[in-house]
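Removed: one protein chain of the complex. Kept in place: all other protein chains.
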Amino acid sequence: MSAFLSYVLHGIAMGSSFALVASGLIIIYRVTRVVNLAQGTFAVFAAFTTSTLLGAGLPHGAAELLAVLVAGILGLLAGLVAVGKRGTSPQASLIATLGVAIFCYALEILIWGDQPRSFPGLAGSFELSGLELPKQYVVVVAATILVFALLEGFFEWTYAGKALTACASNPYAATLVGIGVVRMSLFGFMLGGALGGVAGVLLAPLSPMSYDSDLSLFVNGFASAILAGLKRPVFALVGGLIIGMAEALVAGYAKASYQSALALLLTLAILVVQGARRPVLQATEE
Amino acid sequence: MNLIEIEELVVRYGSITALDGVSLSVSQGEMVALVGANGAGKSTLLRALSGVVRRAGGKVRIQGLFAHVPEGRQLFPDLTVEDNLRLGAFRSRERDTSWVYQLLPELERTRRQRAGTLSGGQQQMVAIGRGLMSRPDVLAIDEMSLGLAPLVVRQLARILAQLNQTRGLTVLLVEQSALVAFSLCTRGYVLETGKIVASGTTGELAQSSLVKDAYLGSVRKAAS
Partner (left out) sequence: MRGIMRTERYALPALLLAMLCLAGLFDETVLSLYVLFALAAIVTVGVSLLMGQAGQVSLGQGAFYACGAYTAGVLTTQGAPGLVGFIAAPFAAAALAFVIGVPLLLLRGHHLAFATLAAHLIFLSVVGEMTITGGDVGLQGIPRLRVGGFQFDSVLSYAYLSSFALLVVVILARNILASRPGRGLRALSSSEIAAASSGVPVGLYKLAVFALSAAFAGLAGGIYAFYMGYLAPGSFPVLLSIEYVVMAAIGGLGTIAGGLIGSAVVLLLVHALSRLATMSGMPSTAPVILSYAVYAVLLMAAVLFLPGGIMSAITPAWERIFRRTRQ
């Protein structure tokens, strides 16, 4: 029983960061209709930045926040490349984000080398009726819940959040009303970048990252986003937890190398079923 | 004073010329009709006024604030009526919606409803309300009567007339059917495949054979 629970707990912790990556993907997709292939690199970049800042003497908390800020700026730059130029088609933007991701590889290896890096999170663990609960897990979950609460609040109660939603649902009307679609798109990218950064900063103490860790983060994040239906960012929390727990259980009871394949197959299955239901006419609206 | 002045406006979509040298003007306090069939270029003209499409030629002069209520309402379906209205004030920053509910009392009870769940007539009212929130000097409405029952259209027309009389709101009404447009407006233009083919007071236009046959067929039916 305790093995099962420890897998579940691990899955929840991982799933939380997948959910954060997913929320960034969803926000960017809703506002710009572009799937950001560089979403994982924001996490990796933030994680690396945190380790450097901590090494430079900055205290915990400050280092992470600064790293998230950096990730936000990175997101903004990615947005400029992807949608900054007028007349870029969504397919072109998709490939442009691929370019951004690969460029980040080069940057990351240049600054930090190609070896995996990590930094210590909150050390120690709680003892709960015989079960060991690492404190970092609690940090991850608590931070995730906080971020999602803030996101919900932003979209449900603030004027800027509503403007962003408006831009996502009807860019034409938004333009007529004076909401600049490009500006909102860049803001969406910045927000997505920051969310990816938070994911990286929370995950790194649990699992060392190297420059190519972004791929699995993106894949898991996208899978969670698909499960969430690519609509409201809040649903990504559920999607991420499902993927995280499923993977942890597969890794625990079956083979670890199959865990990513599982997430992929699950996502593909859902995508295909959705795709089969949609008639040709509707698909062209994408 | 002319709030809108368009001179020889040319708009192209790629190789297609949507507007070919259109000239029209709207003075302060007027209610002007722009009538034309589907594809004549009416929406393109409004988009040119809003700055959404680029001009290939000609001049556009707008004095004061211009609000464009697009065809098909184009609301934000997942947001509430209240939010839709408040977003209309994105530019003006005066986010208070109470005066709009006074003008359109039927919207008051739909305040917290998601805009996508409203009826066509209610949605059109929200669209007009959203346009009004930007405190415009000129309100241009594209295809207001599309898909709405005549009763509802008359109600909306009454509201526009009221706005024109009590608040001096200048209105540019763009329609396929001349019936509503001519009954509400004093002056009008007829647009056909990107060119103005007729203009004058709505009384004159209603008499012209061109307009009668093409755009006022329903009048004869209603009369008989």
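Lettered A and B in written order, each chain numbered from 1.
Convention: contacts are C-beta pairs under 8 Å (C-beta built on N, C-alpha and C of every residue); 3 or more make two chains touch, one makes a residue touch a chain.
The model shown is predicted, which means the values in this text are computed figures rather than measured ones.
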| item | value |
| --- | --- |
| In the full complex, displayed partners of the excluded chain | A |
| Contact residue for the chain not shown (choose from A:81, A:138 or A:238) | A:81 |
| Selected from A:46, A:100 or A:151 as touching the chain missing from the view | A:100 |
| From A:8, A:54, A:73 or A:109, residue that would touch the chain that is not displayed | A:109 |
| Sole residue of A:47, A:76, A:151 or A:219 that reaches the chain not shown, by the stated touch rule | A:219 |
| Where the unshown chain meets subunit A, residue by residue | 34-35, 81, 85, 88-92, 94-96, 98-103, 105-106, 109-110, 113-114, 215, 219, 222, 255, 257-258, 260-261, 264-265, 267-268, 271-272, 275-276, 280-281, 283-284, 286 |
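The rule is simple: only the chains that are shown with their structure count from here on.
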| item | value |
| --- | --- |
| Cα-centroid distance, subunit A relative to subunit B, in whole angstrom | 43 |
| Complex contacts: residues of subunit A adjacent to subunit B | 159, 162-163, 165-166, 169-170, 172-179 |
| Touching residues on subunit B, where the partner in the complex is subunit A | 50, 52, 68, 70, 74-79, 83, 86-88, 90-91, 95, 130, 134 |
